[in-house]
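Structure provided below as structure tokens; questions to follow.
With one protein chain removed, the remaining protein chains of the complex are shown where they sit.
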Amino acid sequence: MSAGAEAPEPAPRPAPALELRHVHKTYGAVAANRDVNLRVERQSVHAVVGENGAGKSTLMKIAYGHASADAGEIWIKGERVPRHSVGEAIRRGVGMVHQHFMLVGTLTVVENVVLGREPRRRGLLDLPRAIAELRALSKKFGLEVDPEARVEDLSVGQQQRVEILKVLWRGCDVLILDEPSAVLTPGEVRDLFEVLRGLVRDGMTVVLITHKLDEVLAIATRVSVMRRGALVAEYDAEGLTAEQIVHAMIGRDVELSVAKAPSAAGETRLALRGVHLTSARGTPAVRGVDLEVRAGEIVGIAGVEGNGQTELIEAIVGLRAVDRGTISLDGVDVTRASVRQRYEAGLAHVPEDRHDRALVLPYDIRDNLILGQQRDFVRASRVGRALDLLDRARMKARAEQQIAEFDIRPPNPAQVVAGMSGGNQQKVVVARELSRRAPKVLLCAQPTRGVDVGAIEAIHRRMLEARDRGLAVLLLSAELSELRTLSDRVAVLYKGAVVATLGAEELAADDALERIGALMTGAATSAGAAPGPAAPGPAAPNEEASS
Amino acid sequence: MAELWSTLLSLAFLSQVLRITMPYALAAMGGVVSERSGVVNIALEGILLMGAFGAAYGADASGGSIAIALRDGVAAGVATAALYGLAVVTFQADQIVSGVAINMLAYGVTPYLLKALYNSSSNSPTIEGFGGHLFDNPVFWLALLVMAAVHVVVNHTRWGLRVRAVGEHPEAAHTLGVSVNGVRWQAVLASGALAGLGGAWLALSGSGFVAEMSAGRGYIALAAVIMGSWRPLWACAACLLFGFAEALEVNLQLSNLGIPNEITQTFPYVLTMITLAGFIGRSRPPAKLGQPYSAR
Partner (left out) sequence: MKRGLATVGLALAVAALAGAVLIWFIGESPLEVYGVLLENTWGSSYGIGQVLFKATPLIFTGLAVAVAFKVGLFNIGAEGQLALGSFVTAVCGALLPRAFPGPLAVLVCVAAGMAAGAALAGLAGALKVRYGAHEVINTIMLNFIVSALILWAGNAHFFVKYTTHTRTIIEGATLRHLGFPGSPANTSLLFALAFAGAVAYFFARTRRGFEWRAVGLSRRAAENGGVNVAAAVIGAMALSGALAGAVGANYVLGYKRYYEGGIGGGVGFMGIAVALLGRNHPAGIVAAALLLGTLSHGGLAISSLVPKELVEILQAVIILTVAGASAYRGGFGRRRAAAATTPAPAAAPAAREDADG
């Protein structure tokens, strides 16, 4: 099992490493790919860019045989693949690293790598052999990782290395990477690109799916742009500018930043004091977080996934028990209050994953718009209250009003939300949370994840409006640029503690993103980033990890 | 009382416990294999029952051949599991609902066949079961070997790795060219063979098939799988506990200690509920247990 590093053929016109012809794919009523033609030359870094939902991932899943096209042809190294499948792709030397890692957490690194192509000795798994091969590969390409570690114990960056090793160990020479930097910090992204450059020098072809333009310009040799399922432009990376790509991606020029008035912060609405939390796996997730959000400000939380931010939000909402510390809402201690009591005390919450916590997918728009406020929609009459009856007329009126106000499509209260686009689903959630009776604190976790551009702008506008109305907004986002644009302050979480809080001036600095990134990996200490002027207090990790 | 103690400490009691444990343990092995692949197996109960019937039929038809009885018990188990696999793997039906339906089917088909074949509503013709001493019974050693083999297969073979991967993260396995539903089908069939063997033991350690003779053992075996954290050897250990409880029940009934028989009868079931409450949450099930997989 050699690391597929064959010398590139010196032939004058080698067939492309990968070619897609007239690929069509629809999911239900949505056309994910429309007549896409793509040619990836050998030993190139070919970037496929586009907004969320443009169809990039679908296209690459089709190329990899993980999803089937409704129509079209797939050619690998000059040969047409008649009946494509994952097995076929791997046999022909095509490997893929998915955006959501395809790793089995409970298995070890080496078990993950050999899965599907296991070496055997006398009928049993021959792991020692694979371990030796992995060590050699790790060394050769600078992809350090312990082959015998359990994958779920590894950091996200290490897990990505495992994904790349999976591809290399199979001897593949075409590597498709889907949004590889989504979960990485800027420093880790640089390391990754270094590895990729080494691979290409060694004869590999890399297809990179991303929506981050700086990365495209940093590493790609050729760029294809997708919009609404179709390939709309293709460029040589040489001399290309970000503006050109953006124009092609969106189909118009857009202002990439949102105009924002300076915040006029008032009194404290949400306060966390020495909060300690345990994760679902039973390990400490949050260790001694102090945080304050005041009326009229947006506080952002930055952190690599798995550093306690999800647990923190759950604890504020009341979905996760607090081990130690207190949470108060508008001056009232709600540490032990139920979810319902917190909503009644003025909390509003846009959950991280709309399919998981925010929406009952088989419910229609009308029902989802009152979920969490159902008690406000009990009929006012004595009989209605005694029998606990819902006031359906009022529910319908409310739905119609919000559908109009937030431009929710299709504009039909009886539409089941499962059949709606991600952006419109998210609008339902945002509309619902902003129209609570008297919201004081708004939690927004990944409010624009998987949402189209138009909806992103609308949601951002709504959040700023809420801030200006005097709500205290806590924003959790994996998009550092979103955090920077919207937040008045940003607290950086690392290993369950706030390692630094950046104020408005620091966020305005040119190197703000770099700095947040460094803090997120623990590369910089809080000493290097003194709390900004707007920071309410010392936010250093003041507790021992072993507490 | 003293009499009871001397019974409990005897070799005869130990062999009784082991004999009672066998069908639990074999069914639990089936449960482990199926559930590690991501398929809940409530249908173990029905498979046990069908296996028992198959074995009784084989023994009767062959004039008492243990080998043929075992073969037919396993075949009946596999056939039942195949129907279950068709429902839950191919047609992606809800696994709990389908499992319960398979059990109802077994509870209906076996008496139907009893009447059709033997014109009896309660039992098969008497067959010559194992007889003799447990430790002289080759089938006992064979069954132990099978259990050890399940442990080795799950943890140290290619197929076992795939089974574990498919139950935990089927999409990851699929992206490496592993056929998720193929592996699940194999696992379900294997669980049918194992639980079918358990059913055969049930029939052969008595004197044939008796209606409803599985008596909830499939469900109890499933509880043992959970207690054993989906690991073969630990699940076997849990089954020993249930075997002990049942053996104790039998001896208490004989010992006239003043505990009503109706109460002692509930021992294995109460024990199941208690252990289930105590062990769930402490052991982590396969992540995708109960969720059908279909590629997009």
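The first chain written gets the first letter, and so on, giving A and B; residue counts start at 1 in each chain.
The rule we apply is simple: a residue touches a chain if its C-beta (ideal position, glycine included) is under 8 Å from a C-beta of that chain, and two chains touch if they have at least 3 such contacts.
Since we're looking at a predicted model, the values are computed, not measured.
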Residue in contact with the excluded chain [from A:18, A:32, A:89 or A:520]: A:32
Hidden partner chain, touching residue among A:425, A:448 or A:477: A:425
Which residue of A:87, A:450, A:470 or A:522 touches the chain not shown here: A:450
Residues of subunit A (touch criterion as defined above) contacting the omitted chain: 26-28, 30, 32, 50-59, 226, 229, 317, 319, 338-340, 343, 349, 351, 355-363, 367, 371-372, 374-375, 377-378, 387-390, 392, 416, 418-422, 425, 450
Residues from subunit B at the interface with the omitted partner, ascending: 40, 42, 83, 86-87, 91-98, 100-102, 104-105, 107-109, 111-112, 115-116, 121, 215-216, 219, 222-223, 260, 262-263, 265-266, 269-270, 272-273, 276-278, 280-281, 285, 288-292, 294, 296
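The rule is simple: only the chains that are shown with their structure count from here on.
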Mean-CA-position distance for subunit B and subunit A (Å): 44
Subunit A-facing residues of subunit B, complex: 152, 156-158, 161-162, 164-165, 168-169, 171-178, 284, 287, 295-296
Touching residues (chain side subunit A, partner subunit B) in the complex: 27, 61, 64, 66-68, 85-87, 90, 96, 98, 101-107, 111-112, 114-118, 120, 123-125, 166
